[in-house]
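Structure incoming, see below.
The complex appears here minus one protein chain, its other protein chains still in place.
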Amino acid sequence: MSLDDIKLSNAQIAWRAAQDIDDGAYVNLGIGFPEMVAKFQPKGREAIFHTENGVLNFGRAPAAGEEDWDLINAGKKAITLKPGAAFFHHADSFAMVRGGHLDVAILGAYEVAQTGDLANWSTGRGGVPAVGGAMDLVHGAKRVAVITDHVTKKGAPKLVEACSLPLTGVGCVTRVYTSLAVVDIEGGRFVLREKLAALSVEDLQAVTGAELVLPDTINDLTVPEVD
Amino acid sequence: MSLDDIKLSNAQIAWRAAQDIDDGAYVNLGIGFPEMVAKFQPKGREAIFHTENGVLNFGRAPAAGEEDWDLINAGKKAITLKPGAAFFHHADSFAMVRGGHLDVAILGAYEVAQTGDLANWSTGRGGVPAVGGAMDLVHGAKRVAVITDHVTKKGAPKLVEACSLPLTGVGCVTRVYTSLAVVDIEGGRFVLREKLAALSVEDLQAVTGAELVLPDTINDLTVPEVD
Amino acid sequence: MDKTLSSVAEAVAMIPDGATVMIGGFGGSGAPIELIHALIDHGAKNLTVINNNAGNGHVGLAALIEQGQVAKLICSFPRSVDPKVFTDLYLAGGIELELVPQGTLAERMRAGGAGIPAFYTPTSYGTELAKDKPTAEFDGKMYVQERWLKADFALIKAELGDPLGNLTYRMAARNFNPVMATAAAVTIAQVSRIVAPGEIDPESVVTPGIFVKHVVEVANPAQEEALNRQEAVYP
Partner (left out) sequence: MDKTLSSVAEAVAMIPDGATVMIGGFGGSGAPIELIHALIDHGAKNLTVINNNAGNGHVGLAALIEQGQVAKLICSFPRSVDPKVFTDLYLAGGIELELVPQGTLAERMRAGGAGIPAFYTPTSYGTELAKDKPTAEFDGKMYVQERWLKADFALIKAELGDPLGNLTYRMAARNFNPVMATAAAVTIAQVSRIVAPGEIDPESVVTPGIFVKHVVEVANPAQEEALNRQEAVYP
């Protein structure tokens, strides 16, 4: 059995992360893959999305041709407003982030360490460095979660004892949603909460770069087909 | 000749201070006596007044009975708005003060030292201490001026070598308008710029608690009758 | 999501003894009189209150102090025309006072709301209010280090509010209210009118709802200055 045959798609990882977002939660979704989480809010719940460039309570992308390029998100994609939106400037926007007013931030990762350290801004390989709001977003949100494939494209673990890439933040991540499992970070350890039923703990441990702590209850990670 | 016979009234001191305020200057006038300066803007000039509690470009007091008590100045007196006014919150208001955006702040004084130190918030005699915005206003304005009687009610100098009362700020005052003279503070010395014509330099020095530096030109302090 | 509550009594019921409470307003403008009076009725004691002043007359904050509910006051200017309640209690040793320059008070709250644990300001350098505070030199000038200021609750007064907690204010009644809204764990706003989401232009929102936990409508709110001119007393 290849991991590729059973692993969750990005959309499925985003779906799983979305299930943990409460109604009325203030949420920032990182640029790219994390933006997908907004699509999968459970029925009856409505989170309020924040974007660093100064908008609260934005909605879906407008239809092609309907874009107003003064109304964009941090990924520079066109957005729309929901009723009860607000505009504010960048300093106020990051006061919301850094001041602990967001309930959840969901980010991508190159590596996550069992200490909660996150590396997601630099591959350390030269070129033009760019950090954006990543180093701010990992601080202040009540819960900082990561969504990621469980391993790199080359099969190397992304959940590790210590990050090898330049850090985005120290001890900031509390939960990781991967293509194979849901793992909490508690007391400097990875604690396995959910895993795909088709995968043994041993197989999961084999593709994880640090020891998985196994609590009494490990739930099946069950995600519908979504896209 | 008694000083009381020739000295300027408070209104006249305020008039003199008003002559140094440029058209379009952003000005904060301290509570009480300094508020009087607004009355004496020279014709053709219009300063923009700032009040700590979050208003720019306010005007005169409304007629009695016309007050709206949500529209007040830092002295809690009712004010009116001029066209082009703006409201803002307290942190933004003191960002204007501390950030150096005001052109002039004019304050009262118990004592001013030749070093530019100001004491104007506490008589040091117990009771309930209260500082308000005084310690903020002495920092940031491009020019911090004081208006004051030249001596205390008991005749003691208010321009001194070093303040004896609790300080409001260190080295912050650059010009003092008194009931007898206009004195600049430069390089830790009082430099006499203007004095009442009826008063000799010696008589002025006698009621001043620190040496007055005498430049080549000392102008007459000439103020019309005003009230 | 609907952050509206049905009464000021319900809004303040959650405030326990010993809480730290920011109360908006500058003098009488922007003071949430109805929330304060509800807090008097509620009876929470041993409170630390943060306000610019110490109340006036015998309503609002002055009344809260008069009822003996305030153990400590953090403010910039506890003197005023009629500060008798606070003055008498303070001189009798019945209430603790932390005196903070007004701009520093506002900036400490702003820092609390913005996740800035400490900052440097020229304000109060070389004065007795900077005693025992760390200082540092930047670019040849001396500054005082100040810490953030946060609270368990903020009681604020706004003009319009919507169910998401977005707020506008009325003229100079804005003052400390938006800053306090950011610095408290639980911000409770009394508003003159609750409107539907979207009725407040997103460009004109002063306090975005993320800073507000509860909104309660108080139509035609009392104005402290007006009450005092009528020599009102609460309760």
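In order of appearance the chains are A, B and C, and numbering begins at 1 in each one.
Definition applied: contacts are C-beta pairs under 8 Å (C-beta built on N, C-alpha and C of every residue); 3 or more make two chains touch, one makes a residue touch a chain.
These numbers come from a predicted model, not from an experiment.
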item: Residue in contact with the excluded chain [from A:Pro34, A:Gly140 or A:Gly209]; value: A:Gly140
item: Of A:Asn53, A:Thr174 or A:Gln205, the one touching the omitted chain in the full complex; value: A:Asn53
item: From A:Phe94, A:Tyr110, A:Tyr177 or A:Phe190, residue that would touch the chain that is not displayed; value: A:Phe94
item: Full-complex contact with the absent chain, from A:Asp70, A:Glu202 or A:Glu225; value: A:Asp70
item: Touching residues on subunit B - with respect to the absent chain; value: 23-24, 26, 46, 48, 50, 56-57, 81-88, 91-92, 94-102, 139-140
item: In subunit C, positions touching the absent partner; value: 107, 111, 114-122, 136, 138-139, 141, 143, 147, 168-169, 171, 201-204, 206
item: Interface with the unshown chain - residue positions in subunit A; value: 51-55, 68-72, 76, 87-91, 93-94, 97-98, 117, 127-136, 139-140, 166-170
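Heads up, the rule we're going with is that only the chains that are shown with their structure count from here on.
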item: Per-chain CA centroid nearest to the all-protein CA mean; value: C
item: Geometric centre distance via CA averages, subunit C-subunit B, whole Å; value: 30
item: Whole-Å separation of chain centres (CA-atom averages), subunit A against subunit B; value: 56
item: Between subunit C and subunit A, distance of the C-alpha-averaged centres to the nearest whole Å; value: 36
item: Where subunit B touches two or more other chains at once, by residue number; value: none
item: Touching two or more other chains - residue numbers and ranges from subunit C; value: 110
